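One structure below.
Note that one protein chain is taken out, while the other chains of the complex remain in position.
Note that the chains take the letters A and B in the order they are written out, and that residue 1 is the start of every chain.
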Amino acid sequence: MAPLIELRGITKRFGGVTALDDVSLRIEPGEIHCLAGENGSGKSTIIKVISGVYTPDQGEILIDGTAVGALSPPLSIAHGIQVIYQDFSLFPTLTVAENIVLNSLLKDGRRAINWRVARRDAIEVLERLGVQLDPSATVETLPTSGRQIVAIARAVLADARLIIMDEPTTALTGKEVDNLFRIVRDLQYHGIAVLFVSHKMREMLEISERLTVFRNGRKVAEGPISEFDEPAITRAMTGRDLTARRYDWVPTRGMPRLELRSLTVPGEIYDINLALMPGEVVGVSGLIGSGRTELALALFGMRPGYRGEIWLDGKPAHLQTVQQAITEGIAYVPEDRLSEGLFLPRSIQDNAIAGSIPGYSRGGLLDFRRARADTLDMFKAMQIAAPGTDAAVSTLSGGNQQRVVIGRWLMTGARVLILNGPTVGVDVGSKAQIHAIIHGLARDKGLAVLMISDDLPELVQNCNRVVHMQQGRLTGELSGDALTEDAVGDKLRFRG
Amino acid sequence: MRLAASSDMVIAAILIVAMVVIGLINPAFWSLDNLFSLLKSNVVIGIMALAVLLVMLSGGIDVSFTAFAVAGMYLTVRTMVDIGYDGVVLPLLAATGIGAALGLVNALIVHKLRMIPLIVTLGTGAVVRGLVLGLVGTSIVNINKMPRELIAFGRSDILTMTNAGGTTFGLTAMLPIYLGLALVLHLVLTRTLIGRSVYAYGASPEAAKRVGFPIGRTLVFVYVTAGALAGLAGILQSAMIWQANPRDFLGWELDVIAAVVLGGASIFGGRGTVLGTVLGVFILVMIKNSLILMGIETTWQRVVVGGMLIAATALTALRDRKALV
Partner (left out) sequence: MTTETTPAKPAPQKTETKRNWFDTNLQLAVVCVLIFVVMALLNPRFLTPYNFQSMGFFAPELGILAIAMMIAMLTGGIDLSVVAIANLAGIAAGLWFQKAGTGGIGMVVGGVAIALIAGTLAGLFNGLVIAKLRVTPILATLGSGQVFTGLAVVLTGGPAIVGFPQAWNAIGNAKLAGVPVPLVIFAVICVATWALLARTPFGLNLMLIGTNPKAAVFAGLRRSRMILYSYAFTGFLAAIAGILLSARTNAAKSDYGASYLLQAVLIAVLGGTNPAGGKGSVLGVALALISLVLLSSGFQMMRVSLHMIDFIWGAFLILVIALNAWRNRKSEG
């Protein structure tokens, strides 16, 4: 039997950057295939090639053994390929039933909609997937897991033969992941192939039959899952054996830098008690929606209705606005660098001083000379490679951009640094440097660092302590020898 | 759908409360005479509101429809006068066609040049108005010159009655046209794929593209239909007021947009119903026309309409509050 889809020698360049370099990928009918790779390895580019969004510069695509020319989104859909993006591409103001049926109506070239039939079809698919969802609820009212099910149901109804899922477990709790895996196996039973795009080791080993690993736009490994174990996958993904060098922090006595006493934000986080000493790097593990980001936002003055107490260096702090938090020395590096962190077309200098503009006011005017000097100092401290302070921040690499976002807070006299996904979308080399810089800030400048991350090795290597969050509460803590990737992973995976 | 239905119910409730209040202040409000004339005032602004609703559902805003209405009306009537043609069906079709053709221009600019619809329609509106006034003329075609059959059509009633004073009044035959159009648009928007594509595109353009909606076709449908409705509204207006004034509809943009927003449509797209819009138009027209009945000077009209728009948008902003963080 011919493979469902086969890519041969695909190359795709963007300007001078080669995103995919002579890459091949084969997916058999009805198999569960895992595509692994770090951020920036070319995973999302290959998805877009398969779904017809990008046309490769070289190489050929075979579907059912026959070469197809250029794919376009409608053509790819017609071949039974459905992509479930991380944002699910649903229509929030429309109902569950309509979101599920729209695709297939469109695919069949229908003009009119018979709502009775449409609703029946939607309910049928949901039943087939063994899930219960109110078909007349609007999608905007659903939790993430519900939206994902709508997206899967939509793909199934549109006669998918291959469903590509881009990082499908990022926002799911343990139970929800189990449920998703059950659905995926059910899809397989019905002859639908699934391409699971992920960077989570355990999931790959648990669900997939075959594995392909990308690194820097190249395919570096491929084979049945039985040929791999965790170290082998890591080696393939990162190109090196991870040295398990930890951040070694010698416990000190004295006043905690940051202390939370039963911090509560109704509906988000409950009764958080946590103390960070100067120089401590504390990791926060937990799924999206566990309250980890809300904890960070509460500390950054974005949850003015919080209850409980926040103490900084032995003094109570009232963090009702972001400005108050910054004045108190709290710095926050948000989750999404591009949409929440940076002013892309503006200069590095503007981005750097954005957190401390009032400090550069002299007689009502901006003191550009001092701003430039401080920015250059920051370049040095953060080891930023840039042509100058005037360059647009959009011209920098992901790693350098992230350093600008972190460096911004060196200029505000931060005492507490909160990092939310500090190295997402940063290449391997830059990642290690950023980690070293964070260590330096903690060790030498005495910052207390709170690091939220999905990246287990990152947490284990960089934190002297990792706390686990679940449903808005702190539910566990690991430190010392107990702090291993397995232990953190177990908490994430099996207590959901 | 449930959400939309409940939002329509709220608007209907507001309407009923407003009617009761106005009726208490001046019972003359409830006279059939007054109600019929209110309904008549709904027709032109209502058809225009349907046009604006369509554009708003797709996530845009249209301020060119008044210019298109003028073009449809004035070009048609002037041509009729010049060639001495009299009739009803052909002129209606002509005005609608002119509006549709102009709408196509909007669609192409919005789709191909990817510019904010507000700015695009500001431009096309000025171009069309400038061309009509500059090339075709500025003189008003008044009742003496207006084609007879068109006037007769505009005057026709489906129901005539005599009040206590002996004067007769009627319910305009334009009302079924308006309500018929509303019904058709409602069916198209809820029962056809092209109608749903408007909602889908308005709710999330990116997702609509990925799912494989033909975006270009959707935008053409939206703007051509909106233009056609505007053209038709224009010629109906001239038939109902027995004159064709190329400077007509100046400043109507606000009233129409206010009515649509009052009717619960969201300027961010993907949210809104025909029923809500029809109710919103009725509320706006009723309150404007009832100011005198309530003993408020007409000089306050604009303040009231502007205030209503701000209040309605503030309420909807609370409803779909999109927190930045």
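One rule holds for everything that comes next: a contact is a pair of C-beta atoms (placed from the backbone, for glycine too) under 8 Å apart; a residue touches a chain by one contact, two chains touch by 3 or more.
None of these values were measured; they are calculated from a predicted model.
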item	value
Residue, one of A:246, A:346 or A:369, that touches the chain absent here	A:346
Residue of A:226, A:252, A:273 or A:361 touching the missing chain in the full complex	A:361
Touch with the omitted chain, as defined above, among A:80, A:329, A:399 or A:422	A:399
Omitted-chain contact residue, chosen from B:118, B:215 or B:241	B:118
Options A:30, A:334 or A:472, residue touching the unrepresented chain	A:334
Interface residues of subunit A (partner: the chain not displayed)	14-15, 17, 19, 39-40, 42-45, 85-87, 166-167, 300, 302, 322-323, 325-326, 332, 334, 337-347, 350, 354-355, 357-358, 360-361, 364-366, 385-388, 390-392, 394-400, 408, 424-427, 430
Interface residues of subunit B (partner: the chain not displayed)	61, 109, 112-116, 118-120, 122-135, 138, 250, 253-254, 257-258, 261, 267-268, 297, 299-310, 313-314, 317-318, 321, 324-325
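FYI, only the chains that are shown with their structure count from here on.
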item	value
Contact set on subunit A toward subunit B in their complex	73-74, 77, 83, 85, 87, 89-95, 98, 102-103, 105-107, 110-113, 115, 136-138, 297, 302
Subunit A-touching residues of subunit B, taken from the complex the two chains share	1-3, 190-194, 196, 199-200, 202-204, 206-213, 270-271, 325
